[in-house]
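Note that this complex is displayed minus one protein chain, with the remaining chains in position.
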Amino acid sequence: MNRYKTDILFKYLVRGASGIAVVALGAILFFVFFQGAEPFVSATAPGIRLVTEQIDAIEVNGTLYENPSTFIDIPRETRELAIRFSGGGKSRSLDITVDSGETDPDKQLVFETFGSGEISSPESYVYTLTYPGRMAGLEQKIHILLPEPPYSVFRFLGGLDWRPTYNKVYGILPMILGTILTSLGAILLGVPIALLCALFLAEFVPEKPAALIRGGIELLAGIPSVVYGFFGLMVVVPAVKQIFNVPSGNGLLSAVLILGIMILPTVTSIAETSFRAVSGTSREASLALGASKMQTAWHVVLPHARSGVITGIILGISRAVGETMAVILVAGNSAQLIRSPLDSVRTLTATIALEMGYAQGRHSLMLFSVGVVLFIMILLLNSAILYMRRRLEKEAS
Amino acid sequence: MIKPKNIIPKDRKNQRLTDRVLWWIMAGAVALVIGVLGFILAYIAGQALGHLNLGFLLGSASQGGILPMAVTTVYVVAASLILALPVGILTAVFLTEYAGDSRGVRILRLAIETLAGIPSILYGLFGLLVFCRILGFGQSIIAGACTLSIMILPVIIRTTEEAIKTIPDSFREGSLSLGATKFQTIRHVVLPSALPGIVTSAILAMGRVVGESAPVLLTVGIAKNMPRSIFDSGRTLTIQLYYLTKEAINPEDFGIAFATAAVLIILVVIINTATRIISSNFRKKLGGGL
Amino acid sequence: MNTAVKLEVRDLDLFYGEFQALKKVCFSLADREVAAFIGPSGCGKSTCIRVLNRMNDLIPSCRITGTVTLDGENIYGSMDVTALRSRVGMVFQKPNPFAMSIFDNVAYGPRMQGLRDKVTLSALVEESLKKAALWEEVKDRLKKSALSLSGGQQQRLCIARSIAMEPEVILMDEPTSALDPIATAKIEELIGELKKEYSIIIVTHAMHQAARVSDRTAFFLMGELVEWGNTTDVFTNPRDRRTEDYISGRFG
Amino acid sequence: MNTAVKLEVRDLDLFYGEFQALKKVCFSLADREVAAFIGPSGCGKSTCIRVLNRMNDLIPSCRITGTVTLDGENIYGSMDVTALRSRVGMVFQKPNPFAMSIFDNVAYGPRMQGLRDKVTLSALVEESLKKAALWEEVKDRLKKSALSLSGGQQQRLCIARSIAMEPEVILMDEPTSALDPIATAKIEELIGELKKEYSIIIVTHAMHQAARVSDRTAFFLMGELVEWGNTTDVFTNPRDRRTEDYISGRFG
Partner (left out) sequence: EGNKETGQGTAQPYTIEVSGSTSVTPLMELFAEEYAKSHSSITVNINGTGSSDGITAANQGTSELGMSSRTLKPEEKGYGLTELIIALDGIAVIVNPSNPVANLSIEQIRDIYAGNITDWSQAGGRAGKIAVVSREPGSGTRGAFEEIIAFKDSLVLGATEFDGTGAIKAEVSRNPNAIGYISLGSADNSIKTVPVENIAASTANVINGTYKISRPFIILYREAKTSSSAKQFMDWMMSPQGQAIAGTSWIAVK
């Protein structure tokens, strides 16, 4: 193959690779958003579903199902259910009217006949009819699942209760606040210390020891966050419990301390790099005007590096907001509005990681929605700070 | 006419005092940072010392060892790099050497910018949905590797781009002015010079994968067995540490947890040192060329 | 002096986006002639010589109109750009040897054209280094990195690298401005040698240099080619008052 | 011309690590006199003026011997370095205003000395900008970023910033080399004005500039002060052959 053909081929190769990158990166947004939006736009099922246990045959409005083991879907517009079924040698019938105008899901069904069955409602949007007479586990049961209507975004974002299992209430305000509080606390704790440290390293520590310290700090920036969580659970949590004499040291304060420590190296090393990047000529100009080194550091180096400092803070915030496992280990994870800094808190990320394995149905989709909220929060935060930075830069040029 | 001499205060005592106080505050901050971080390292190292032995390194999970986890970690790291590096490097080459300012390029840059900053657990959600469920890989090393490779793509693209950007245009111009094609220029002049930077980016990405936990938990799983293939699920070292931490009860468990933490830290030290050596060589080499 | 026209530029306008960096530039260079481009910073000297081997193709915002012909053929027409660049070599302001061995630097161009034969390559490298007056200094360390050479040696290596392609024209953009006086003298001497075989255009800030090495001189000012003529004429008897002002140091 | 000695340098040796960058330099500058330092690149001009306000303190490897006195007081003795620097101002090759407003740039020095009073500061800033011949151009946009100024304006701003400290000596390291001819002319004119009040040392590559603006000229070569004398003497009748060679363009 001659070199001109290779040249052209390579051009297409790099384009292809970039295409793959766009698709891969775009797919994330698409899929997560797609799943996350679902609970708010569609009901969990088109109509009522029946699930049976220990029933050999069942006839619903004239259609016969034998040995059903999967859902029996009733058409959406059906308002009357005439059910006949047999099992364990007996035949029974059941008539139900659906009052779709009723808003309380527990009152939506009116049972006209249900024989000797017992009606219970083990969880919202579910009725269970149990026909006793046989040993437990072999009782005949019919579960009637009502479709859950699309969830209100406002109840999701503004709701104070997160009771996904039985009540099917999905309010994430406590988690949003939990995320904000832990990150804010970590930033307030970590950033000033990190900036002071970085400025000192960049301006006052001779190159050799500074390089050594910098190496150490970079190392710490790379340590897996689980290690910090581990340290938190071993040392910080018991210490908090001891010092404040509370039932449990798991809570906001421990989370803030651990996150604060975790962002220290990140913010320090980025800020230090940007302090060092401030041109020598600005520093010289200040010194040549009779300013002291300290004055130069605070009045010239710090303001001139603000764009880099902001980048460092953004990364710090991203790390704090996005941190999952370390927080789970120390925060206590109760989805409550906290009243004291020692209370147990739960963050958005913790909710996802804790419950993803246990969630099903809408609960699982809701965790994707939590992911979308997290994404939007980060996006807003980053764009706000980037906007600020751009304005600063514009002012400067 | 103003005489600055007469109006500018001459007394510098206050200034010197402020300078000194600030100096001590800042030195205190440094001491605090070094102290806290040093304490963490020392504490973990101290507690881990008695447990870092061959039995621990080469034992199975039920023997209190970490071999299966180490192997899983290696699989995950290797597979994610194999998937991500070619795409990442070629994309970086595209962005630095070919891309103009078309709409597509702007979308690509936006995607990279945005995705570099989002929490890793979102990658986990995505991987769980797409690779584990839709594509049917289940929780497995391959699902995790696919997920993590997308997660490190922005890292690789950005760092490689940086590395390529440090190659002065004069090298490219030199090559082009000798009648070389663009591909020849990239292949023989740009990439060799950028290689250490690219290796650095790979190592950085590797560090990120080694240290990652939430998306790994969601996509690779937590099975403690020695994986037989990349289609098995497994448990990486970070997840092992997470579980050990969560579930440690007796001193033995703590010891193992500390030792696992120490192994992770040692890995990071190795990765950092490698990055450092390579990038400083890189700088030296380029320094000579400039 | 040979009078066959090697390179001809007609009505060249060049824009970087909205900004016009060259305005109606016309000149022609004969075979085996040395031209010097002088003028204050930013006047378009570099831009002008980069047009001649289409290095300006690399700048997306750059547009040109007018014609540039090499041996009568339009270089912006159907001519392949890599072929053009192997006929019109270029040496840059800052020596830019590749981070390879001295040998590989010189062999780079021919190799990229597909020349693989070791013996031929060796001969070519030796020949080129000799022409660039560098052979004696490096013959014992051809495998060493080119970056270990001094600045002046690196610049001669870049010239050798260019010569190895057997170009017809060599463009030099301030080739000595990064060098010390002794290295500069060597390069000037070398240019004197090279013009026996090649047409050369050299951009320079140092008027003395222009006067010493060139047959023709072009004086640029804000994108205009203010004066073009025999070097002696330009320096002793400029047609334009601005040229005179510049040469006598009244500005720049 | 005033003959009171303002600044005196005696037997100055300066080393960067092992490398001796200045060799036994001696000269003295009178009050309200302009001296130009010329010489080829790397000869030690910048090094020499940076000794005068102890900017070389910033370079750890730098050692000096010899004495430098300002009004008879040894600047390397007990003199406070920040006090010295407010007496000896400096303007750099590339204009380097701080990324702050124009006003804040000029007010920076006095503020750092503890001057807080707004009215006094405003008056001082106005006065300094007037002396630097910049007031008319910026008086309506004192709150704008200094980086929005053109290169020449930035350089005058740097001069104003220096003047606001009412220094006794102003050092300028190639203050016009990054500027276009028109801005250069403005700065040269300004230097003419400033020498009515200050002693000035200006480093320059452009011989014409040295000849135009200075009373005294120093010619450096490889760390040696080869020639020091009245500018007219140095340019018309140099004592040293190397000076003559340099001035007539035989090297550099």
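Think of it as A, B, C and D in the order they're written, each chain with its own count starting at 1.
Following the convention adopted for this analysis, contacts are C-beta pairs under 8 Å (C-beta built on N, C-alpha and C of every residue); 3 or more make two chains touch, one makes a residue touch a chain.
Every value quoted in this text rests on a predicted model; they were computed, and no experiment measured them.
Only one residue in the set A:Asn2, A:Thr63, A:Thr103 or A:Gln360 touches the chain that does not appear here, and it is A:Gln360.
Residue A:Pro122 is the one among A:Gly62, A:Pro75, A:Gly89 or A:Pro122 that touches the chain not shown. Interface note for the absent chain: among A:Glu38, A:Glu53 or A:Asp95, the touching residue is A:Glu53. From the options B:Gly88, B:Gly174 or B:Gly221, the residue with contact to the unseen chain in the full assembly is B:Gly221. Touch with the hidden chain on the side of chain A covers residues 49, 51, 53, 69-71, 122-123, 126, 128, 143, 145, 162-167, 238, 241, 246-248, 250, 328, 332-337, 343-344, 346, 353-361, 363-364. By the touch rule set out above, chain B reaches the unshown chain at residues 62, 132-133, 136-139, 221-225, 228, 232-233, 243, 246-250.
Rule of thumb we're sticking to: only the chains that are shown with their structure count from here on.
Between A-B and B-D, more C-beta contact pairs join the chains of A-B. Separation between the centroids of chain A and chain B, computed from CA atoms only, is 22 Å. Look at where the CA atoms of chain B average out and do the same for chain D: the two points lie 48 Å apart. Listed for chain B are residues 15, 181, 184, each touching two or more other chains.
Across the assembly, chain A contributes 3, 292, 295 as residues in contact with two or more other chains. Put simply, chain A touches chain D in their complex at residues 206-207, 279, 281-282, 284-292, 295, 299-300, 303-304, 395-397. The part of chain B that touches chain A in the complex is made up of residues 15-16, 18-19, 22-23, 25-27, 29-30, 32-34, 36-38, 40-41, 43-44, 86-91, 93-95, 97-99, 104, 107-108, 111-112, 114-115, 117-126, 128-130, 150, 153-154, 157, 181-184, 186, 207, 210-214, 217-218, 238-239, 241-242, 245-246, 254, 257, 261, 264-265, 268-269, 271-272, 276. Residues 100-101, 168-181, 184, 188-189, 192-193, 285-286, 288-289 of chain B are the ones touching chain C in the complex.
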